[in-house]
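To keep things clear, I will list the structure first and then write my remarks on it.
Only a single protein chain was left out; the remaining protein chains are all shown in position.
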Amino acid sequence: MHTKEKTSSVIAKVVIAVIVAIYVLFPFALVVLNSCKAKNDITNNPIGFEGASFSQLLQNLNDVINNKSFLFWNAFGYSALITVLSLVLLALFGAMAAWVICRNKTKWSLAIYFTFIASMIIPFQVVMLPLISTFREAGNFIGIPMLMSVQGIVFAYLGFGGAMTVFILNGFIKGIPYDLEEAASIDGCSPEQTFFRVIFPLLTPVITTVTILNGMWIWNDYLLPSLMLGRSGDIKTLPIAVQAFVGSYVKQWNLILTGALLAILPMVILFLIAQKQIMKGMIEGAVKG
Amino acid sequence: MKEASSIKRIVSFICLIAGIGLFVWAMALDFSGADVKYRGWLFILGVIGIIAGLYLFPTLKYHRTIINIIFLFPLLFAFFITVILPMFLGLFYSFTDWNGIEYHNFVGVENYAKMFRQPSFVWSILITALFVVANMILVNLVAFLLALLCTSKLKGMGFFRAAYFLPNLIGGIVLGYIWQFIFANVVTMMTNSLFNVRHSMLANTNTAFAGIVIVYIWQYAGYIMLIYITGLNTVPGDVLEAAAIDGANPVQTLFEIKIPMIAPTITICTFLTLTSAFKQFDVNLSLTNGAGAVPSFMGEFITNGTEMLALNIYSTAITERSYSYAQSKAFLFFVILACVSIIQVRISNKKEVEL
Partner (left out) sequence: MKKKLLAFLMAGTMALSLAACGGAAATDGGASTDGGASTDTAAASTTSDSGEYDLRVLNGKPEINDQLQTLAAKYEEETGVKVKIETIGGDEKASDALKGYYQADNMPDIFFVETNDIPDWDGKLVDLAGEQWTEDTDGELIVDGKTYGFPYSIEATALGYNKEILDKAGVDPSKLTTPAAWKEAAATIDSKKDELGITAVFGWCTEPSNLGWSSGTHVFGQYLDAGQAWDDRTYIDMLNDGGKIDEARMKDFADFIGMMNEYSDPDLVIDGNYDMQVNGFAEGKYAFVTQGNWIAANMVTNDAYTGFECGFAPYAFEDGLDTIIGGVPNFWAVYADGNVDAAKAFLQWCSEDSAQQIFVEEAQLISPYSDCAYTSDAPFAASIASYISSGKISYWHTMEKKSGLEDKTSVVFNQYAQGALDADSFVSTMAQVIESYYAE
């Protein structure tokens, strides 16, 4: 089998790989390059190095971070808060629900399970308009604002992300031997103790998977926050804040691209650190979803 | 043990009573319309009290059932409020003249009848179908070829694999602005010098459509590639070795061993590209906002040449302010998506069996 590949075919493959990589990475390079330029230098020559300097990058970063309509730290903080809260709650409540659904084979649990699966096909557009009025009324009803609020959007992510989370976790829990739970129960563990002490720790790899999948979706999501948080309120996520630059009259490309750089940087850094887990998570999510 | 359970019993009843009391108090404040800031807190404490009371409820027989319900409740409740309830409300609204805030009349199926008489909407359906088909073929083809490339035993392929996957990390809206910049400034410069095409790809309906496809492939192919790589890695080495000994050339190995063996992966990938291409929104919005001329379609000049279904629904509601009409379009969208997905899964399953 280990016949040496022909040199020509190796070279061809490397050349193709490099060309594709250039195509894929080119936009990233442009964002970085143009973040280092002043506005006029970008419009004059978007792919040249003229006018690009580190001090200009600092200048742009400074302008973006201190911009009154961008409020970078504010947006970053809210993005992080909303994402982390949603992920923690999704993992916890998702695991709890998936465990109950998986370990109780009644017609109720089956019905719930199939509703979850069927709901995954519902496009967001079907629910987005009534969702807002439902949340408004629900907020008025319980006395806690559900729109323009962190708790509201976290609740919505819990609802929208629930189906896939349960689906993936369910597949994993099925593979955990029931004997473990019986043994715990004989040792005097109550059901909730069994879950938190025995089952939950075993779920770590699959929870990593759903957290990665949900995290990428929530961090990058635009439509739901723009509808639920509004576009000028105090609570903004990063994608909405980037939009604040794109005034209807002026396109400040230097600031837009620097803002874009700041918005994608956390994801890229995270990817470089946890590359293997992220790719593995994405694959498992797809194969099981 | 007995003492403990009696304390538990008392605590349970106190929690239940307090919880229900707070809950009722909060509701009473709600219905009396009183303006108190702590109403929400009463409600939350009430719910927590009820849950704690139920949890401590002194029963062995039903304890498991109570735990089941407490465990299911948070996610199920959120799911019901965000997905199920709005969906049925939406279905109901689609038969009314709902304006996003209130409705006055029932209009029956008028909204549904109207959409098929509207050339711009029929066009959106067609262009979406075209987009989905184009992407199912192109994304899968590109991704599969890249996967073959990345599984060949060459040094540094790990880097390329990570690089190809990178675009998938970026959100659609940010990505749309980046590409808008590229099309407006860089691509036009290149087409101008190479083909003497002076105008942006986005100015012409056909090339603008191609532009959206290009961006979509850029974003999505790396992800699909990863799944193909996983599939290809499951093809057992000894099978390939046996084929090599039998004198099969690489092309034969590919078509007669690799592709049949990863049929399930192909199903997954076509399904993923299908549903995600159908729902394409962010890139469409930020690249062209749907603009594009079609000189004659159903007897009319159409101005939304690149507007796909999801964006059409959005702009019907938000720009044109026809909420109930948009809602009924959304339902049609849902029905189409459901049918297509079911058919697709059926066909793929059959194929797998045949192979």
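First chain written, first letter: the chains are A and B, and each begins at residue 1.
Convention: a contact is a pair of C-beta atoms (placed from the backbone, for glycine too) under 8 Å apart; a residue touches a chain by one contact, two chains touch by 3 or more.
Source: prediction; values computed, not measured.
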Pick out which of B:Ser12, B:Asn168 or B:Ser200 touches the chain that's been left out of the picture.
B:Ser200
From the list A:Gly94, A:Pro123, A:Gly139 or A:Pro191, which touches the chain that is not on show?
A:Gly139
Missing-chain contacts mapped onto chain A
40, 43, 68-69, 108, 132-134, 136-141, 143, 145, 147-148, 227-228, 230-235, 243-251, 253
Missing-chain contacts on chain B, rising order, are 33, 35-37, 62, 65-66, 68-69, 73, 77, 80-81, 85, 89, 100-103, 118-119, 184, 188, 198-200, 202-204, 286-293, 295, 300-301, 303-305, 315, 318-322
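Going forward, only the chains that are shown with their structure count from here on.
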For chain A versus chain B, what separation do you get between their C-alpha means, in angstrom?
13
Which of the residues in chain B end up touching chain A in this complex?
26, 29-30, 39-40, 42-44, 55, 63-64, 67-68, 71-72, 74-76, 78-87, 89-90, 93, 100-101, 146, 149-150, 152-154, 157, 160-174, 177-179, 181-182, 185-186, 189, 218, 222-223, 226-227, 230, 237, 240-241, 244, 265, 268-269, 272, 275, 278-279, 281-282, 310, 313-314, 317, 323, 326-327, 330-331, 333-334, 337-338, 341
Per the touch rule above, chain A residues touching chain B in the complex are 1, 3, 5, 10, 13-14, 16-17, 20-21, 23-25, 27-28, 30-31, 34, 42-43, 46-47, 89, 93-94, 96-97, 99-101, 104, 112, 115-116, 119, 121-135, 138, 141-144, 155-156, 158-160, 162-163, 165-166, 190-192, 195, 216, 219-223, 239, 242-243, 246, 253, 256-257, 260, 263-264, 267-268, 271, 275, 279, 282-283, 286-287
